[in-house]
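What follows is chain A.
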Amino acid sequence: MVRVKLWGSLRALADGEEWVEVEASNFKELLDALAEKYPGLKPQIKRGVSLALDGVIYREAWFTKIGPENEVILMPYMVGG
Partner candidate 1 sequence: MRYVKPQSFEAAATLLHEEAGIARILAGGTDVLVQLKAEMVEPDLMVDLKHLPGMREIVAEDGGFRVGAAVSGAEMGEHAALKAMWPGVVEGVELIGSSQVQSRATMAGNLCTGSPAGDSVPAMVTAGAVARVQGPDGVRDVPVVDIPTGPGKNSLAKGEFITSILLPARPDTASDAYLRFIPRTEMDIAVSSAAVSLELDSDGVVTAAHVAVGAVAPTVLLVQDAGVALVGSKLDDAAIAGLVAAVEAACNPITDKRGTIEFRTKTAGVLAKRAAHIAYARAGGQA
Partner candidate 2 sequence: MKTIPVETTINGDSAEFLCHADESLLDVLRDRLGLTGAKEGCGTGDCGACSVMLNGRVVCSCLVLGVEAQGAEVETIEGMANGEELHPLQRIFLEEAALQCGVCTPGILVAAKALLEKNPDPTDTELRYWLAGNLCRCTGYDKIIKAVQTAAAEMRSA
Partner candidate 3 sequence: MAFDAQAERNFKVVGTRVTRPDGIDKVTGKAAYGADVSAPGMLHGRILRSPHAHARIVSIDTSAAKALTGVKAVVTGTDLAQPEDEAFADVAINCLARDKVLYDGHAVAAVAATSKAIAKQAIRLIKVNYEKLPHVTDVDEAMKPDAPVVQEGRALETVPAGMSQNVTTHCQFGHGDLEAGFAKADKIIERSFKTAATHQGYIEPQACMASLGSDGRGEVWCCTQGQYMVRANCAAALGVEESQLRITASEIGGGFGGKTSTFIEPVALALSRKAGKPVKIVMTRDEVLKATGPTISTSMDIKIGMTKDGRITAARGELRYSGGAYPNATVDMGAQAAFAAYDLEAVETVGWNAMTNRPKEIPYRAPGAPTAIYAVESVVDELCQELGLDPLDVRLMNAARKGTRSSYGPTFNEIGLVATLEAAKAHPHYTAPLGPNQGRGLSCGFWFNFGGNTCVSLNINDDGTIGVVEGNPDIGGSRASISMMAAEELGVPYDKVRTVIADTSSLGFNDITDGSRVTFAVGLATIEAARAAIKEMCRRVAKIWDIDEEAVIWEDGCAKPAGPNAGTHPPMTLAEIAAIAGKTGGPIAGHHEVNADGAGVSFGVHLCDTEVDRETGAVKILRYTVFQDAGKAVHPDYVEGQMQGGAVQGIGWALNEEYIYGEDGRLQNAGFLDYRVPVASDLPPIETVILEIPNPGHPYGVRGVGETPIVPPLAAVSNAVSRAAGVRMTELPMSPPRLLKAMTG
């Protein structure tokens, strides 16, 4: 199981939870599992999200390995100028 933190405004779409646990070994599995468990998150996941793994922000990178020992934080998709 991987624990992932949702940002505040997503929590209403995930039963009010700040931290949710899903079965996943990489980012793709994590996103798929989140979308299945909390269908309300699907539109945001489709629009794009970033993921922070132990403090390093990834914008996509489906196959990045994750495990229970990692800190995984969901973030909005980053844009720059």
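Selection rule: all candidates are chains of the complex that A comes from, given by their letters.
Following the convention adopted for this analysis, a contact is a pair of C-beta atoms (placed from the backbone, for glycine too) under 8 Å apart; a residue touches a chain by one contact, two chains touch by 3 or more; residues count from 1.
All figures in this text were calculated on a predicted structure; none of them were measured in a lab.
Novice: Which numbered candidate touches chain A here in the complex: 1, 2 or 3?
Specialist: Of the listed options 1, 2 or 3, chain A touches just 3.
Novice: For the complex, give me every residue of chain A touching candidate 3.
Specialist: Contact set of chain A toward candidate 3: 5, 7-10, 12-13, 40, 43-44, 52, 54-61, 64, 71, 73-81.
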